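Shown here: the complex without one of its protein chains, the others still in place.
Take a look at chain A:
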Amino acid sequence: MRYVVLLKGNQPATPPPAGLMEGIFALGEEATRAGVMLDNAGLAPSAAGARVQVADGRLSVTDGPFAESKEMISYAVYEVASKEDAVEWTSRFMKLHQDLWQGWEGEAEILKALGPEDFAPPA
């Protein structure tokens, strides 16, 4: 089962401690070695992005930054055996932030990509 994890967060005034990046890289390496992390990358602040919308019969493009206070920070794609596996890897990732960056707050959305398991086999 494939899950896309989107990390959103508010940056505290203090810069990210050196140990955090090290921890993130180590966990990423561990998940990659374990064969469950397919892809991941950091995301630039929304100011670098744009939004393409269809509303009232019109297609419009709006440049960032967007109004939400939380910025998208990174994404990861996991391929795991259950939602709980994705939750466990993501919790470890979030715990690193909790433990190592005083005042950091954020949330990770775990979204399931539809896969063969979502389509009932033929009767």
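Going forward, a contact is a pair of C-beta atoms (placed from the backbone, for glycine too) under 8 Å apart; a residue touches a chain by one contact, two chains touch by 3 or more; residues count from 1.
By definition in this document, contacts and distances are computed from a predicted model.
Name of the non-displayed chain as stated in its UniProt record, restricted to "Carbohydrate ABC transporter permease", "Thiamine-binding periplasmic protein", "RNA polymerase sigma factor" or "Alpha-ketoacid dehydrogenase subunit beta": "RNA polymerase sigma factor".
Across A:Pro15, A:Gly57, A:Gly103 or A:Pro116, the single residue that touches the chain missing here is A:Pro116. Touching the missing chain, out of A:Gly35, A:Gly57 or A:Gly103, is residue A:Gly35. Contact between chain A and the unshown chain involves residues 32-36, 38-39, 77, 79-85, 87-89, 95, 116-117, 119, 121-122.
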